[in-house]
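The complex appears here without one of its protein chains, the remainder shown in place.
Letters A, B and C mark the chains in the order given here, with residues in each chain numbered from 1 onward.
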Amino acid sequence: MTAQNTEPVEPASKVELAPGIGGGGEIPSYDVTLRVRRYNPEVSDEGHWDEFKLTMYGTDRVLDALHKAKWEHDGSLSFRRSCAHGVCGSDAMRINGRNRLACKTLLKDLDTSKPITVEAIKGLPVEKDLIVDMEPFFQSYREIMPFLISSGHEPTRERLQSAEDRERFDDTTKCILCAACTSSCPVFWTDGQYFGPAAIVNAHRFIFDSRDDAGDMRLEILNDKEGVWRCRTTFNCTEACPRGIQVTKAIAEVKQAVLNRKI
Amino acid sequence: MAVSTEIQAPRSGRIAPEYKRHGRSKGNFEMFAWLFMRLSGVVLVVLIFGHLFVNLMVGEGVHAIDFGFVGGKWADPFWQVWDLAMLWLAMLHGTNGVRTIINDYAEKDGTRMTLKTVLYLASAVVIVLGTLVIFTFDPCPAGAAADLLPSFCRA
Amino acid sequence: MSKTPAGTLYRGREGMWSWVGHRVTGVAIFFFLLVHVLDTALVRVSPDAYNAVIATYKNPFMALLEAGLVAAIVFHAFNGLRVILIDFWKKGPKNQAKMLWGVVGLWVVVMVPFLIRHLTLAFTGGH
């Protein structure tokens, strides 16, 4: 960098703003058709598609469209959501055929000339509309003992860990347990017994944590016939992960860790 | 503790697909199977490409294949070992691959068992038969028309 | 208990479709192999029997089938190597999509000369 770049230049007190930013201009609005896969066993055992024609604005997200449909058209439309900015993991769903978070998917990034299809994630039992039973998912998560286990007596202060050791498992600490990955996995769809990428990601987070002493136990668990070996490297999980976690890579690392331990 | 009520733990019984993972699978079978797929895969690339090349590309290609061609090849222990290795590796690799697929898609335990039994039987038969053929093969069977046989039979 | 309403096809990308391809070709090759070992076993019965069966293979239709089979094997083989690289090479997972295009490229490179030779031989007839 040159010297003049290191000192931030004092910006002007007043600048010309591009038209449309400074006010006055309308936020662009557009019409979208939302096709939602509805299912309510209280009413019928059959699912069906519902279409909502909605006028949406500028940077509205799929979640906003769902809200609009629910709040202005059909209050019985059911879906989970909370944080609305991609950090809580409530609203993983299948948007135009792929798993995404509704709150992180802008309508304008989708092709709004065609209906936008929204369905529940695959492989977990649908309870109502876009709501699935998450229990099998969390069951797999709990199975891999997702907590720090350390032998030896507790130090009085914190355990030491080098910055590199901390970096080693950084990627997999980002998981928000949204299930976008597991429910995008063709192997998980088959019989639902596969542990699934999310459980492996969370095991990875501890297996590669230098403070943890139970890596072997977790590797043993994932050496199960429903464990890592069922992964067929289809990468749907990696592509679905809203946190950008390199899921398949984490799984590969766990596979190698099991191999190294056994051989 | 005085708990008088009969209510299930949260969400229990509502779990579906039913959670059937109790009881760890024994040993490292899946791991070795996985490893075998990769190792055999690498070797098979060489074996199969060699096989295809010699059979389909060299000389007259596919048209050259007849009893004489095969006989000629298997008179050489090199090709015997080659084809034997290819047979075993490909069959084991393929059988394990199909086993995986059956595990994936056959959901009922019964179906799974049946399909796998059929698979293992078929594979066993083919492997045994193939092995026998390669080892007990006589390139110059008595009584066969000489022009069908590999050239060295006439010698 | 509750049944999952049928939905649309999952729109997977390179990784998923290559896996579908790998699986389909794998099964196809397996069944071919079963037949192939059996027909080859005829050499043990008699040269005539073997040649008779092999002769029925020597027509344009079978040549096309053979070409398909080779195409399947070549894809399966190259993609298998890709999968192995994903498993064992540090940068494999990151480059999986690129490697798939590599597989497809190699597949074309191998298949074009093979098809030219195989199909000309098949249709112009040897012997």
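Here is the rule we go by: contacts are C-beta pairs under 8 Å (C-beta built on N, C-alpha and C of every residue); 3 or more make two chains touch, one makes a residue touch a chain.
As a convention for this text, contacts and distances are computed from a predicted model.
The complex includes a chain that is not drawn, and of the options "Monosaccharide ABC transporter ATP-binding protein (CUT2 family)", "Sarcosine oxidase subunit beta", "Molybdopterin synthase catalytic subunit" or "Succinate dehydrogenase flavoprotein subunit" the UniProt name matching it is "Succinate dehydrogenase flavoprotein subunit". Among A:Gly47, A:Gly89, A:Gly123 or A:Pro186, the one in contact with the hidden chain is A:Gly89. In the complete complex, the hidden chain is touched by one of A:Met134, A:Ile207, A:Leu222 or A:Ala240, namely A:Met134. Summary of contacts with the chain left out: across A:Glu119, A:Asp191 or A:Asp209, the touching residue is A:Asp209. If you put the missing chain back, the residues of chain A touching it would be 5, 8-9, 11-18, 21-27, 40-43, 58-59, 61, 67, 70-72, 74-76, 78-90, 104, 106, 108, 127-129, 131, 134, 138, 141-142, 145-148, 154, 157-163, 166, 169-170, 173-177, 206, 209, 211-212.
By our rule, only the chains that are shown with their structure count from here on.
For this pair, chain B with chain C, the centres built from the Cα atoms lie 15 Å apart. Centres computed as Cα averages put chain A at a distance of 35 Å from chain C. The distance from the centre of chain A to the centre of chain B, with each centre set as the mean of the Cα atoms, comes to 38 Å. Counting partners per residue, chain B has 14, 16 as the residues that reach two or more other chains.
The set of chain A residues touching two or more other chains comprises 125, 133, 255. Within the complex, the chain B residues that touch chain C are 14, 16, 38, 41-42, 44-45, 48-49, 52, 56-57, 60-68, 70-71, 87, 90-91, 94-95, 97-98, 101, 122, 126, 129-130, 132-133, 136-137, 141, 144-145, 148-149.
Across the complex, chain B meets chain A through its residues 11, 14-17, 19-21, 24-25, 28-31, 33-35, 104-105, 107.
Residue ranges of chain C in contact with chain A, taken from their complex: 1-16, 19, 23, 83, 86-88, 92-94, 96-97.
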